[in-house]
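Shown here: the complex without one of its protein chains, the others still in place.
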Amino acid sequence: TSSLRYWNHRQRPAAASLAAVCSRSMASKTPVGFIGLGNMGNPMFQEAGEQVVSSPADVAEKAHRIITMLPTSINAVEAYSGTNGILKKVKKGSLLIDSSTIDPSVSKELAKEVEKMGAVFMDAPVSGGVGAAWSGNLMFMVGGVEEEFAAAQELLGCMGSNVLFCGAVGTGQAAKICDNMQLAISMIGTAEAMNLGIRLGLDPKLLAKILNMSSGRCWSSDTYNPVPAVMDGVPSANNYQGGFGTTLMAKDLGLAQDSATSTKSPILLGSLAHQIYRMMCAKGYSKKDFSSVFQFLREEENF
Amino acid sequence: TSSLRYWNHRQRPAAASLAAVCSRSMASKTPVGFIGLGNMGNPMFQEAGEQVVSSPADVAEKAHRIITMLPTSINAVEAYSGTNGILKKVKKGSLLIDSSTIDPSVSKELAKEVEKMGAVFMDAPVSGGVGAAWSGNLMFMVGGVEEEFAAAQELLGCMGSNVLFCGAVGTGQAAKICDNMQLAISMIGTAEAMNLGIRLGLDPKLLAKILNMSSGRCWSSDTYNPVPAVMDGVPSANNYQGGFGTTLMAKDLGLAQDSATSTKSPILLGSLAHQIYRMMCAKGYSKKDFSSVFQFLREEENF
Amino acid sequence: TSSLRYWNHRQRPAAASLAAVCSRSMASKTPVGFIGLGNMGNPMFQEAGEQVVSSPADVAEKAHRIITMLPTSINAVEAYSGTNGILKKVKKGSLLIDSSTIDPSVSKELAKEVEKMGAVFMDAPVSGGVGAAWSGNLMFMVGGVEEEFAAAQELLGCMGSNVLFCGAVGTGQAAKICDNMQLAISMIGTAEAMNLGIRLGLDPKLLAKILNMSSGRCWSSDTYNPVPAVMDGVPSANNYQGGFGTTLMAKDLGLAQDSATSTKSPILLGSLAHQIYRMMCAKGYSKKDFSSVFQFLREEENF
Partner (left out) sequence: TSSLRYWNHRQRPAAASLAAVCSRSMASKTPVGFIGLGNMGNPMFQEAGEQVVSSPADVAEKAHRIITMLPTSINAVEAYSGTNGILKKVKKGSLLIDSSTIDPSVSKELAKEVEKMGAVFMDAPVSGGVGAAWSGNLMFMVGGVEEEFAAAQELLGCMGSNVLFCGAVGTGQAAKICDNMQLAISMIGTAEAMNLGIRLGLDPKLLAKILNMSSGRCWSSDTYNPVPAVMDGVPSANNYQGGFGTTLMAKDLGLAQDSATSTKSPILLGSLAHQIYRMMCAKGYSKKDFSSVFQFLREEENF
């Protein structure tokens, strides 16, 4: 068939509905399987010639190379170890790449199980957001056995302009988690600084310019400014629609929190950023872009 | 005389010891007075032909244009309104530019007093740090009456590559405070993310590279990375010596805190950043560069 | 006249409208003046025989002993040092007691000015809330010259069951500020713990009982529980009406913040509590009791 089927975790029951896709179109003539295509997977894998199959196990039966991309740790475990999971029919020597953003300790567990079956597992979460997925500017951060990295790079290279080897299994996740935590902190910091400046009488565009010319500069101030009317083409210019949702940021910060707790690493601002995005989810911001934290900080009444 | 005298607030009693300097060398042939030259003022104003005088009042008597640069709000008030302060002998029509980083509400009060004397006051704090002062890459953020900005620009232009008009009196301070708050937040965020990543098994240089290629990018990660051995020529490469001291950052965050409290602006991360730098001052980091927050987060014993 | 006139700062312009009252009824036969009676002052001073006068200066002309109780530092400065302020007509040897909750540094300044006029100033903020004011269970925390404390105690003793000497001028404020900061922290902590427990499946009454039997016990859990249906007769049982308003708590935490910043004291939880109450003011909770932080933490939508 020629149309791409993807799995939308909001519309279907979690356990039984993993759509799965095989493709002969990428990187070499051997088929590549995709499992759990959602918001990110759709543009990444929009190719002709797909064949829709009924379960992850079926994908594993037909393809030696499989890419999984699921929204949560639980979904990933299910896709690999569930009743109709990949591990039921995975072939020896298969390369299984998980591009989900999940707990690094889950990645390590999955890697152990995959290894028992004689196959190879790598974690390869992706950075760059939905926009980058459409434009091909994704970055894959890959964790796994170094000898297998070349094969992963060949496969992922068609989709992302950058494929980086990070170290042992789980380090791809670690890089993604740290990157997103820093992003959340910088975004809230930019929102607080912009809001304070406006309250103190500064013009928002001027303040953004000053931040960007100085040591206050960051991606959230110069590329994705959270204040409406400062930049065009970003969610803040469109009522915070599109972009990277507050719920997803809260979820990723939960992963950072769990990793920090288990490694006993202090993350004072990271923890507070997590709590702020958690509060936002409870206050009506769950579907807005994460830059809507600026709006969250603004007063809603006179006092 | 040919040597520059500057005021060091650590060595001398606060009230009586303001050294003051007049110069004929800058921007035009009329003399320019400088008051309160410390760490920042020294390289900014290192010129031949200075004449050292004994008090701010004496400077005001000899120069129509005066630049003040003092460490705290209290010092600034003293230099203007003290027993031998500028206001005792300021001439009508004088241009008084305060480059201190102080409370914007104090700037506004000073402006009122100066105006009563028939002179002009502008706040013009400076961004860029000691390194920029030596290399001439400072940025002045100027608040005051717009018609007087051209005169301020002429004077400050010799020292800083950028002179920006921010709005009414106090907005220069506002811009500086917001910029430094965002800087502190991003720096701590970078330190937390780098530390967490290292604990999770990532190589620091690789993680810095990933942050800088993605949305985690900020000045603290790409220009002033706080992790030793990631970059050369920054304080983290030199045991956190030089740079911008933790005490100064704590002081600037105190100003941000005060401004936020008085304008009822929520600064959740900004407040916590303030507290973190306050703790660091109490734990032996007061004289280290503010990027030493990375060191502060690292464990000091097995546990 | 027999009715008590009190000043309501919401209804009148700040500067000109200080109602003032003299009374012969208290503690001795000499008259006692009251200035700035608001929510707290009304029940404290409900006495027969008052005489309403037109300005703080007039009060000072007629009474040797004056109690002031104003909502903010600015109001207090105005009542003492304003155009028609107490200091315009204060008699030598007068005892001026300020029961406002204001910045301790402002108390110290007022004390200096009062002393110059040959009178005595003491700060004596009050704890216990509106309910305690009606029932006579207030606690006054008094700062000032110790020799004058007996006179203050005689005067305040009629109103509050406890009058404590705290030390030099400003220490009454210090005690009040620290007490309220601890209250805010414990209240938010109780709200977080109760909410987390409910989410984890615990019955709210049972959890409150457990907290109160163990080391989690605090005033906010055993006397003023923030969860509806756990206790009777508290604001949480009445849709958070009455009690101690969120705006006032935010204001008092602002004083704590300012005192901590100026004394370089780390208050990590205190700062965050301040920010939380600040956010609540912006999100529609400004007029609710401060225990409504429980409601603020609850989710408002499914996510």
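We call the chains A, B and C, going by the order they appear; numbering starts again at 1 in every chain.
FYI, a contact is a pair of C-beta atoms (placed from the backbone, for glycine too) under 8 Å apart; a residue touches a chain by one contact, two chains touch by 3 or more.
In this text, all values refer to a predicted model and were calculated from it rather than measured experimentally.
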Contacting the left-out chain in the complete assembly, out of C:87, C:111, C:231 or C:276: C:276
Among C:53, C:87 or C:194, single out the residue that touches the unshown chain. C:194
The one residue from C:34, C:80, C:149 or C:224 touching the chain left out of view is C:224
Please identify, in ascending order, the residues of subunit B that touch the omitted chain? 247, 272, 279, 281-284, 286, 297-301, 303
Since one chain has been left out of the picture, which residues of subunit C touch it in the full complex? 104, 127-129, 139, 141, 162, 164, 166-168, 170-171, 174-175, 177-183, 185-186, 188-190, 192-197, 199-203, 206-207, 209-211, 213-221, 223-224, 256, 259-260, 263-270, 272-273, 276, 297, 299, 303
Which residues does subunit A use to touch the chain missing from this display? 250, 254, 257-258, 261-262, 264-268, 271-272, 274-275, 278-279, 281-282
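By definition in this document, only the chains that are shown with their structure count from here on.
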Cα superposition of subunit A onto subunit C: how big is the rotation, rounded to the nearest 5°? 180
Does the subunit B and subunit C pair touch with the same residues on each side or with different residues, judged by whether over half of the numbers are shared? same
Provide the C-alpha centroid distance between subunit A and subunit C, rounded to the nearest whole angstrom. 49
Two-or-more-chain contact residues of subunit B, please, as numbers and ranges. 264-268, 272
